[in-house]
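Note sheet for the following structure.
Part of the complex only, each chain left as placed.
Chain IDs A, B, C and D follow the sequence of writing; residue 1 opens each chain.
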């Protein structure tokens, strides 16, 4: 018996203690190229909570993931060393901004060591402290899949809710709005504040109607055009998909992307200069059939392939 | 403290006592242009019951609705005065025809006062007494989205079940079959009675295969052609959508419309001479994830935009 | 049509917009003796969230409540004027202490006007700001039913979580520990801090094993002895019951009270000098069968009978 | 291959088409001593529907039943010929009284042939037409386990709802109130009409508090005293049990009997002069874990043992 077989990857999918995609657990920066991380936090939501349990259920469902992509025959686990680095440890759960500090501190050594990170949320407010940890020399580019632009301002006492991360990131010089594309936007709003912010600052906003008209391949091309060769982050809120695919989320909107469209869109983003990504807003208490977590795990696998391609190209 | 903030519309979506879309509750006819009403009744179903809880769950989920439409930037709550007028009070629940009398009596003063009404069912049998309350001078036109034509005849002792409202309405001179379009029809039947009735009386029946071939824009155009400028009612049975979107319904059929298609179809109906509408057959006991009620609430919002455009144009 | 029939109390239980027990909604202090209030807040939990939806689901399930108690034949709605005063409006949801300020401000005018209040939580942290609003001249007595003593100290950055309200209340001179009885306590802990605090400060702690040995009647007698004729508050955390009765809660513990025992215990507390009460920690996302909310509504009715007896005696 | 192995009783519990307890299906009166029947009807409910699916789910769960009772070692299937006679066929579902006619007609030949019948409901309104079909020469005795006395009067247009069967049966001379015992009664009411009717007419009403004090053995003894040697029917509404055991029911009440108490109570009724029985108010849409149907099937098995003892004694 040795300690090395924690995740027992050769076992059936129902066996073993589930790390993300059953990769090794490791917090030793020298052992991996890409970190899979969890941020069990939902203190930034405006409607339904529960995303604090997102990482656990995504890990659980990610036991259904495998190595070789059926379209590309690329195996990210062969191309790179991938590790589960665990969940952000929190010192403060009751003041949004201090919790964000905990998140920032967790990711800083990972990015400082030049690793890529793929994160499972948690609510969307977590992307802002991740960007802070990234601390890019220049504002980065962003591919953002979501029902909402998340460029709203203050809500009920805080500027840092899950409706605001990208507004804060632009203000902080972390994100380049002109190299930002937001895809799948829809749903009525009581104010047009967020839509206006995105458009006024030069973000490319692809409302769902335009997505429907263009199709995923054309939208992916548009994303590649916007992003160019800038360092780019991929942020995917599961409410970008139609609520029927991802019922377990905090602010569901009907009328969104299908899984097939989302997979096609992601595959069309291959070859960009990825620095990281996240899949957020999985709320297991609202996910009786588990589909949301399975979709999230599957899309994390797709994003992992993007990151691993980039990391393995970079390795050459 | 005052009595005016019942619905606490500025509060988070989880707070407050839910009226439809958090509009004011009012039964004073002078206070609104459009009435949102509930008919908590499922005494007309032929298979699964539960739609009596439809209004309550739709109200609940409708707290997720907001004002400004993301495509048109139209805000129905700015354009019109919208009120929740509560649920039909019943004096008889155990004899279908007498329950229909209760429904008719509830809506009569609303229509008589020239208000538009948007109703949450309840099973589809309720549309017939609503038409009776409308008491149009001429037979009205109808856009009907459903898996079933609901032009069947007697079933198990009654001519007024949820399979029959539009047959009864034609017979009563309330509905003009030649200005009626039925969209999304599908599913095997033990008799072709209903299909035949619709076709024989000149209704335009768009089976799902035709819808699939034409797409929502063309079908909307066809609907506009059929309806013309006649006073027109919109009746949407949630089983018109694929059962995966609306599992909580009484007579589910797989293979139906998607949410995106339904939204596109509804938006294509803008500018017609609307007199009212309903969203029916939401059965919460069969809706473990709540998606059916959320879809229903979202489609009610879309229909409200249609009615409010009409009402506000009429106001000019 | 008039505005008076909002809750349509003569209608079937599935009809109408649900206020608590279908009493009138009113925020006019002159119209009621006892306020039923909601605090849709779960920002103080340490484990599972969701109690922000507690008031809504308790209102919903409380439509099953009726007037005449089957044991005493007492009807609280005849004895007193009872109103639903709605939910606490929040100005800050992202900093625990500021949210507590919102709660305090909501209840202050109610208590200042000499009304009794019965509150549906929300997590247990809300009881502390309610006590602040009560602002008793002398520390009050407490009957506290719970799996946990809720006299813990700081957790993850705050002294005001749902594990701490009664410690804070003692410190603030709001609660008299020597007139406090805690019933149903159980469950392992990583530190004995809370148990020790309660015992060291003279609270009467009835662990579940003692409850099991004595039975509800004897424990009720003990509670009456401890409380005496002091002004007394009743705080009932639904996790005091066995988790099988109340699965929808934030920190469930197996091995607790049954519904019958809890009802017997509450009925044994008749005649005390009640100033208010609450039923907290109902988390609907974890309540697939709805039993937790129904139990909470039923126990609120039992507590309402206690308060109404007191209020109507006081009226004489 | 022959037609005789429909229910494949030697197969695992998940195999085969489920009849009640996997007995043979037969409508030939010469082939059985005891009939197991279904009444898929919920047109008499006042709150939540769904009991129309009761027979199907009870049949499904009854595949878990077996022959030899673990206390008595009695095997009802050895002692008697037991058959599933299917479900009542309905000619009218939309007028309560006419549906009751269908029920009466279905049971008349069974009782006329001297068979015992054990019925799975359906709502409690069905017991009245079953009594009509029984057509006893003298009013029969009744052991009635329920949260409600079901001796209420008119509700929303009908005298025959599920709140009224035993009042109607007394009025029709079918039931002897003085030989009637009602066990488990509880829950607030808006009027004391039903309680008063039962008590005024001499029924023995064992409220849950008395049951709690006496225990099942003493209550069973009391039932035997009340019933004596009169022909007696057993009617068990699953809401007599605490709602935690039987969430899937139409009018749930917390604070009821446990399964163990109910089993002990039923076993204490052995040797009475049984003519039939029913288990009613199982509403599968409200039964996510299936416990209600399993409890109902298990209690049907207990009642079957009572009937089979009687039938086999009578055979001697």
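Just so it is clear, contacts are C-beta pairs under 8 Å (C-beta built on N, C-alpha and C of every residue); 3 or more make two chains touch, one makes a residue touch a chain.
The structure displayed is predicted, hence computed values, not measured ones.
Chemist: For a quick check: 4 copies are placed, so what copy number does the complete complex reach in this file?
Modeler: When the whole complex is considered, it contains 6 copies.
Throughout what follows, only the chains that are shown with their structure count from here on.
Chemist: Please state the rotation angle, between 0 and 180 degrees and to the nearest 5, that superposes the Cα atoms of subunit A on subunit B.
Modeler: In short, 120 degrees.
Chemist: Multi-chain contacts only, two chains or more: what residues does subunit B have there?
Modeler: Residues 12, 14, 52-53, 90, 93, 288 of subunit B each touch two or more of the other chains.
Chemist: In their complex, what parts of subunit A are in touch with subunit B?
Modeler: Subunit A reaches subunit B through residues 46-48, 156, 185-192, 195, 207-209, 212, 242-244, 247, 251-256, 286-289.
Chemist: Which residues of subunit A touch subunit C in their complex?
Modeler: Against subunit C, subunit A makes touches at 42-44, 46, 48-50, 52-53, 90-96, 98, 155-158, 160-161, 285-286, 288.
Chemist: Would you pull the subunit C residues touching subunit D in the complex into a rising list?
Modeler: Going by the criterion above, the answer is residues 12-14, 64-71, 73, 244-245, 258-260, 263-264, 288-291, 294-295, 298, 301.
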